[in-house]
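One protein chain omitted, others in place.
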Amino acid sequence: MPRQLLNLFDYELEAAERMEPAYHAYYAGGVAENLARDDSRAAFERLRLRPRVLRDVSSVSTECTVMGTRCDSPMMIAPAAMHKLAHPEGEMATARAAKRAGVIQILSTMSNSAVEEVAAVGHPLWFQLYVFRDRAISEDVVARAEAAGCQALVLTVDVPALGLRENLARAGFEGAPHLDFPNFSGPGAGGDVVHHAAHTFDPGLSWKDVDWLASKTRLPIWLKGILRGDDAAIGLEHGAKGIMVSSHGGRQLDTAIAPVDALPEVVEAVDGRCEVLVDGGVRRGTDVIKALARGARAVMLGRPPLWGLAVDGEDGVADVFEKLRFELENGMMQCGCRTLKDIGPDLVV
Amino acid sequence: MPRQLLNLFDYELEAAERMEPAYHAYYAGGVAENLARDDSRAAFERLRLRPRVLRDVSSVSTECTVMGTRCDSPMMIAPAAMHKLAHPEGEMATARAAKRAGVIQILSTMSNSAVEEVAAVGHPLWFQLYVFRDRAISEDVVARAEAAGCQALVLTVDVPALGLRENLARAGFEGAPHLDFPNFSGPGAGGDVVHHAAHTFDPGLSWKDVDWLASKTRLPIWLKGILRGDDAAIGLEHGAKGIMVSSHGGRQLDTAIAPVDALPEVVEAVDGRCEVLVDGGVRRGTDVIKALARGARAVMLGRPPLWGLAVDGEDGVADVFEKLRFELENGMMQCGCRTLKDIGPDLVV
Amino acid sequence: MPRQLLNLFDYELEAAERMEPAYHAYYAGGVAENLARDDSRAAFERLRLRPRVLRDVSSVSTECTVMGTRCDSPMMIAPAAMHKLAHPEGEMATARAAKRAGVIQILSTMSNSAVEEVAAVGHPLWFQLYVFRDRAISEDVVARAEAAGCQALVLTVDVPALGLRENLARAGFEGAPHLDFPNFSGPGAGGDVVHHAAHTFDPGLSWKDVDWLASKTRLPIWLKGILRGDDAAIGLEHGAKGIMVSSHGGRQLDTAIAPVDALPEVVEAVDGRCEVLVDGGVRRGTDVIKALARGARAVMLGRPPLWGLAVDGEDGVADVFEKLRFELENGMMQCGCRTLKDIGPDLVV
Partner (left out) sequence: MPRQLLNLFDYELEAAERMEPAYHAYYAGGVAENLARDDSRAAFERLRLRPRVLRDVSSVSTECTVMGTRCDSPMMIAPAAMHKLAHPEGEMATARAAKRAGVIQILSTMSNSAVEEVAAVGHPLWFQLYVFRDRAISEDVVARAEAAGCQALVLTVDVPALGLRENLARAGFEGAPHLDFPNFSGPGAGGDVVHHAAHTFDPGLSWKDVDWLASKTRLPIWLKGILRGDDAAIGLEHGAKGIMVSSHGGRQLDTAIAPVDALPEVVEAVDGRCEVLVDGGVRRGTDVIKALARGARAVMLGRPPLWGLAVDGEDGVADVFEKLRFELENGMMQCGCRTLKDIGPDLVV
């Protein structure tokens, strides 16, 4: 009997069966003992909800804006490298699904489709940025993203070096030499992206590079990979327009604090000066409620859209978001929330 | 060797073997990962008792009153749909067992026996109410329940929409088209109760509907599905005469707080202005003691009587309550309590 | 390869293999889900030791006095019914082992050897007392114990009714009709001790019975089965000379607080006015240290001597105590304690 795809965990299982094992390993793995990855999820399961009743939820809206952009639900596609490992249409399929789902896509620098091509889909698109040792390459990427119409730059700040992705060695993952990385050229583009990352990303990245980046673009800059309130505050001083609380899917530093556990501290530190997003372990509509109750503007999803992509291309990604949106709507009804504004800190304990 | 039916867990196991799997799934399942369902039980197991000794328990009484009605023990039959899934005699067998056990039965709107027929058994009967989009249907149901002699109305407030009952799809549960729902007529009565619920229950239910309901009946109204002190207080302002702390057996909102953990907050909020009941995870006499120690007037049981019904019809239900009453009596003796009034907050830690 | 008997857990395993299953069940079981029994042990494992170093432990003594009686180690044999279920020599073998081990034996009312016979072994002997509905029987037992030279009476206060020993039914335990209960006569002596207990022990036992008992004997009275500070204080007011913190091996009230967790409260309540003993889950020398660090004068062991008895009669019991004494001595050396007086609350966290 074929697996029923009822929720995101089903997509995870189905994708695991359909994908090339080494490619699956690339997506699924964390680092070391996967404690950060697993605790990101467990942190959501530890939280308890305190639902309100009898609030007339005949009309519920999951709509929101993220930095002024209207979204059908408070969900975004987190940047992830190489969507073509999951499906031959890669980021293009993801883009079309994002458009259908009414959510913002954050395109990875390491995407297999060019930013211009993805942007042509005509949905809200943000661009994730790795800063290369060769700043000229980065400047070029930024200019292209800006020209393509991306609405924001997402600077990944938690990859000074690649984490201990031991599972790649165990799975025999040796990169994807057949894939293109059309967002940039230069040494190492294409081929073994893991080693590429290790050799071309700049471990010297520092707060002054945020200043530098701000000077090179008129796009708002988000910082992705913040897990501390003090870092969030420093980021704002350097001109960041938004903070993304993230542990990179547990793929960088094992036993890093779970993002949803770090969220309250960051929200308190930014004190309303910018919007805060969070990712890591979001799998259920109730997780979205918990993240918003703790002060997030929206959540980002990394692996689930990839599972959707692997299972059914564009339709799979769209279905992943529709399922989660439906669950959110259902959860909001159970909690007596008509709009996302009704989701307050009292809902979670 | 046949299973010895020594306690409610034995009934659970035996029922699981005897029932049609899809019907069993309908009863057994929670929502999503079943975390709310399982934590309801675990919350009881986490609590520790501090027994008193040498209190002369030669004469112990488990008698109590619930809203003035004398009961043999502080237990009630929680409302549950479709008892005929468990046994051909359905709610009639449950009713006769309730009479024998000396406990109040709360009949579900979605019962397979008409309220008049059940009431004719002559035991204390309350009626659980779902409010339909078509208020005329609900008015009719209320009038019938009142006329039949029900002593209270139990308004379920935690089903603005049906929860994510994924296990029904996995088990292939497709409703029970062979069953009657004689308490009401109208679109969808009979057939697939799950979809029916989704389409006919009113998600717009709000506090003003409590006022409306109070205006339509002289029966006292209980609110079932409260998990917060503030909601309990609002309910009292709207004329509710009793509060039932419940997460609907973990069948509505996953990771909802365990009822017995929410109980102290609710008890504090109502501050003696009404009686408070609790359900969710009660399986042992010691659970009853814990619930009462935390301020509940009595507990309600949802699944256990259904297991009893599935195993042995009326006798099974009666035995489930007798076993639990015996355990309660034994637990009271161990704790030095002669009457339920002796069960105070100091017993639990 | 025969099992190496290195510690008390080994004895437990070996006894389980050697004994008649139903008899083993009688000893091993707790009540209900065995949560009280298992948590008694787990509570010890949760505590952490903070050893002191460089204290010159070339000479270590585990000697102590319990109510003035010198013991080779702070351990006692807790009362337990029917030692002949474990070994044909029953309590006589236990007594000889106690003498060799230099520990006090507490003989159960329900022993299979008469108190006079056991006392003739010439070791320090206390007598555990169940109070029968027929006080004349109890008076007779007390008089016999006193005449036989017992040094204290241990009044069991936590059996107003027998607990929910479901495992006995599952194991098919039907009493031990072949055994004698020579400490008393009257209805039900001999035969099915479990039902006997249910029918002859007095559930009406109260604090005034402690007064009554004190008026009938010149022996000091200990209360066994206290888990609360307030009860301990009441006991002292009624003339008790010692308090035994116990949950009856988890055989009476499931989810009762672990004795070693209740111990500090009791020690604080008696405030030095009497000695406090504890039992439940003691299996290692480090457990003894933890119990003493929390204020116990000594620990009592219930099941382990029975495992010893089942495995090797008198020698088995003696070895159980020698192993535990050796472990205690070793643990004291590791903790920098030369005498039991050096074991203070700072050792445990």
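Each chain gets a letter, A, B and C, in the order it is written, and its residues are counted from 1.
In the analysis below, contacts are C-beta pairs under 8 Å (C-beta built on N, C-alpha and C of every residue); 3 or more make two chains touch, one makes a residue touch a chain.
Bear in mind that the values here come from a model prediction, so they are computed numbers and not experimental data.
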{"item": "Visible chains that the absent chain touches, using the contact criterion stated earlier", "value": "A, C"}
{"item": "Given A:68, A:204 or A:272, the one touching the chain that is not displayed", "value": "A:204"}
{"item": "Absent-chain contact - pick from A:6, A:32, A:120 or A:233", "value": "A:32"}
{"item": "Touching residues (missing chain, whole complex) on subunit A", "value": "32-33, 35, 39, 157-158, 160-161, 163-164, 166, 169-170, 202-207, 209-210, 223, 225-228, 231, 234, 252-258, 261-262"}
{"item": "Absent-chain interface as seen on subunit C, which is shown", "value": "4, 6-7, 45, 47-60, 284-286, 327, 330-331, 333-336, 349"}
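The working rule: only the chains that are shown with their structure count from here on.
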{"item": "Third chains touching both subunit B and subunit A", "value": "none"}
{"item": "Subunit B on subunit C, rotation in degrees - Cα superposition, rounded to nearest 5", "value": "90"}
{"item": "Cα-centroid distance, subunit B relative to subunit C, in whole angstrom", "value": "42"}
{"item": "Where subunit A and subunit C are represented by their mean Cα positions, the distance between them in whole Å", "value": "60"}
{"item": "Where subunit C touches two or more other chains, by residue", "value": "none"}
